[in-house]
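A single protein chain has been omitted; all remaining protein chains appear in their positions.
Each chain gets a letter, A, B and C, in the order it is written, and its residues are counted from 1.
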């Protein structure tokens, strides 16, 4: 069975995923596209030979749409996801699940009312080979219980439209999700320390930022977010545990020796860093949908957690205080005890 | 357009490629299978819902076969490839193209008579990300003209059926192809030096072997083949050139620190090492076939060269001499001047 | 000219330095030893053939003592250093210079009154080859202005007598000194975050601790101190700057591949890690004394700063607050503007 996917939002990331579902992932076909810009929708639909729909609601309702992919503007996500749940269709929603905690909770409630999982949120790092190796080592017990995690998330540069709160909302959100999964733990408080900002920044921007998270089990995480680091796109993660530590590898790259230097290339682009993770993410999602299984990737609850924690972190940046995340208790439906 | 592939030979590697064409590579469908063991053919055909054919000739002739994949026993390759050429169908042949130089030449002659390339030989290393980075660096001129290449090809263990000449014929063949491509050069002589053999070997086996190749341009290659190295599957390649050197990376792996050691995993399996290369190899082959383009991967001429050089190397092992490869001049059709 | 050194304190570190001055460093001779335990003094004096003195004052005053080495119990340091200054003799004092800020200031005042530098404090990291490379890179401007520094200081285990405040006073003190020097900057505030403690600890101990420092220029430093990390003695330092970063290397160690692992040894002992730094530290100190030059190593002011900052950090551990270091302005004598 080929999974027929309808795509809501045909911007850059939507186009990327249409290409992925068409050319890279087997077992899927993009049959429907919609976008606020009808011409852009038409262009994006041309490749896979999909039909263009007037809006998300029409697309979700269409007979030839088995599963929905939401890649529209963040504030519209909740509506589309709720429509898909109402239609009983699997839905993959790019991050964020919703821009407010309230909307995220409405989604979880709708999904719980439906009675089985339909929603997967687009946090691709859980599908990265290196992070999966990290998790395997942690779960094997080889290094013991995690106590401290050191992370860095660095981009070469960002455009002027990038604001200081986006360090939490758009950038750190990936670490926040992947660390909750890696540690099988919840983040309970957040704090932001601001070094002097790079002089290569726009004047309005706090960059780098040093974020500090505490988990329910008492593990402490420090995360450097530095989105104008100039030198490359560089993701670091080191988990220090009771008996040892484990560290994310750098991507494999040829070593070159010339002129008194041994050099390896550092990526400068997040696409190259996580392309294989995106492919795996969609391959597994499509396989699950095709099998009629509930999704195993990040859940609506994970989407809620990410929105709560990133919002608290943005607040911590402004206030300078340690902010408690004050999340709702995790329902049994999502693996919790509440 | 979906490329309909007929597979001749449903042993382990045939099954692997059937799975790959079905589950991993988009744009292809396995529609036909044949094998000397009809039951095995039937089992392999079941997954993709392919038809079983009585023999290779029938399969090649079938209307629902756009392209042929030859994964049968080596000595039968030539016949199937010649059939495909006669039918004007693209054919992907696992190594070796043929087990004798004469058969390889017959294939090149048939292909030249046909007038355009139809044949691709299954040397997957050219599709490995690391080797491609190596080639990019060499071609960029950053390290200058290659002078010496150091290689190692190590397997943890081989079964008792593995004989000393297979070090050249089955194992070194991959380096021989990839180095000809990497250096854009031809191997003109070969020699084998035999260290004392590992005591972990079977008594009949010369292992490790140190192979020495000379290219037309005068570059020297040393290649350690060690198929019972115990510790892992490990592929090394370092190109020393006039202004510097470039080295193949080890696969990325998490670093673990415990008990006074920093450790990273070494693969123990060639499938893991080259799985992504196999995927890319087939993705590019299928895309080319779908586009009606000539294949860009290893040609029939490369298959001929590999057979000549590996045979000469097996002879060098027996004789202890430096053996000239005495290849025919490369025809213009294959990028040569003859 | 051979520098005749008198050693006050013949415990483990005193004996180490006596051996170093006798067997490793040229141009020096230990001619005098004293210790609160006269027998221990006698044993330590035997090797170099030194005379035993009844107390520090007598040793400082001795004619055959050109320079004084203080390796006694911390609370006695100030007295011995002040004696040496009064005698106008160069004095090398193991850390801490004094256990209170007041005593440190008395020493700086005495030294300023004397009119030229006599005091060097035993922070050996400034003499480590790796840290010197770090400083060279920073000062070269290759990576630009430092913004964030990530450090880790890990010991395999500590004895039960180690208390939580010693993480700052005895352990972090080395990073505190070397970072002030590396960054050519002053630490103005300190904070300690406590992850859950390792279950391998003694019940009384907060371990690991995450220390956060802010410098006058606005650089932020995070330092993980983990003194029961089990796996090794491991010192990490990464300086993230405006145009790139630079990282302290691990000690060179042979790579071993066996049984599916690539491994390098991690040291388990700080002596091995910094032995060459100790040798260089004493070689440079003795050469300076022999030449009649003022010492170029860590000054009495650096000793004052270390005591102030480590005390503030120990206070921050207890209070949970961000503590301002409130240091006196740096006198012109010590390179400042006050």
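For this structure, a couple of remarks:
Quick note on the criterion: a residue touches a chain if its C-beta (ideal position, glycine included) is under 8 Å from a C-beta of that chain, and two chains touch if they have at least 3 such contacts.
Since the structure is predicted, the reported quantities are computational estimates derived from the model, not experimental observations.
Within the full complex, the residue among A:128, A:207 or A:234 touching the omitted chain is A:234. From the set C:38, C:54, C:216 or C:253, the residue in touch with the chain omitted from the display is C:253, counting the whole complex. Although one chain is not drawn, its touching partners on chain A can still be listed: residues 230-232, 234, 250, 257-268. Take chain C: the residues that touch the chain left off the picture are 22-27, 129-130, 133-134, 137, 142-143, 243-259, 264-265, 276.
One chain is missing from the display, and on chain B it is touched by residues 144-145, 147-148, 150, 152, 193-200, 208, 210, 212, 214, 217-220, 222, 224, 226, 229-231, 240, 242-245.
Basically, only the chains that are shown with their structure count from here on.
Relative to chain C, the most remote chain by averaged C-alpha coordinates is B. Rotation relating chain B to chain C, from a C-alpha superposition: 180°, rounded in steps of 5. Note: centroid distance chain A to chain C, computed from Cα atoms, is 44 Å. For chain A, the set of residues that touch two or more other chains comprises 243-245.
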